[in-house]
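Take a look at this one; I'll ask things after.
Now for chain A:
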Amino acid sequence: MEVVPISIAAIAALLSIVATYLAVRSRDLLAAVVFSAVQSTAYALIYYVLMAPDIALVYIPVSVGILPAVTVMLVKKTERYEE
Partner candidate 1 sequence: MSDPTTFLFAVVVLSLVANTGISLYGVFTRPSLVKKFISLTIFSDTLNSFAIAIGFRRVVGPYPSAAVLSSVPEDPDELLAFAGSAVDPLPQALVLTAIVIGLAVYMFLAGLIMLYHRHYRTTRMV
Partner candidate 2 sequence: MGRLLGYLTVFAMTYAFYVVFTGATSVFSLVLGALASAVVSVVVKPLVVSGEPRVSDIARLAYLAVYYLYYMVVAEVRAHVAIARTVFGRRMDISPAIVEVPYHVKTSYGMTLVAGSITNTPGTVVVQVDPERRRFYVHWLYAKAFEPDRAREEISAEFERFAQRIFG
Partner candidate 3 sequence: MLVAGLLPLFLMGAAFTIPALSLVVKSPRFYRVYATAVSLVGLAMALAVFLETRERGVVAYRFGGFRPPLGIVYTVDALGATLGLLSAFVLTMSVVYSTWMVRSRGEYLYYTLMLSLGAGSLGCLYTGDVFNLFVMLEVLSLSAYALVSFYRDNPRAVEASIRYAFVGMVATSLYLLASFVLYGSYGTLNMADIALKARNPAAWTPYSGWVFGDVVLSSAIAIALSAWTFTFKAAVFPNHFWLPDANPEAPTPVSALFVAVIDLIGAYGVIRFLYTLFGEGSAVGVLRHDILLVLHVLGALSALVGAMLLVVQTDVKKFIAYSTISHMGLAFMAATTGTESGVSAATLQLISNSLSEALLFYAAGVAIVAVGRSVEGVGFLRRSKVASAAFVVGLLNLFGVVPVFVGFWSKLFMFMAFLEVGYLASAVVLMASTGISGVGYVKLINYLARSTPGPREDPRLRSTLVPVLVVALTTLALVALGIAVVAVPEVGRAIREVGASAMDYASYVKAVIGW
């Protein structure tokens, strides 16, 4: 029974590795923001499966709702491509 949820968590964790790698490597900063949003979503799923609804509830607004806003604004005010 517990194999099913935990394998979901494992898949989300593997997805988050891909997203993190791409976020760190990509030269387009806007794309990096998108990748970090994917990573955040994957982490939110991990929190959910590991039975931490409080964390999921605070993590989702913070890192899908506020931080991308701040980062996108930062990219807008500075520059889009990493040199």
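Selection rule, in plain terms: all candidates are chains of the complex that A comes from, given by their letters.
Quick notes
To be clear about the criterion, a residue touches a chain if its C-beta (ideal position, glycine included) is under 8 Å from a C-beta of that chain, and two chains touch if they have at least 3 such contacts; residues count from 1.
Everything numeric here is computed off the predicted structure, so don't read it as measured data.
Candidates 1, 2 or 3 all come from the same complex, and the one touching chain A there is 1. By the touch criterion stated above, chain A contacts candidate 1 in their complex at residues 1-3, 5-7, 9-10, 13-14, 16-17, 20-21, 23-24, 29, 32-33, 36, 39-40, 43, 46-47, 50-55, 58-59, 62-63, 66-67, 70-71, 73-75, 77-79, 82-83.
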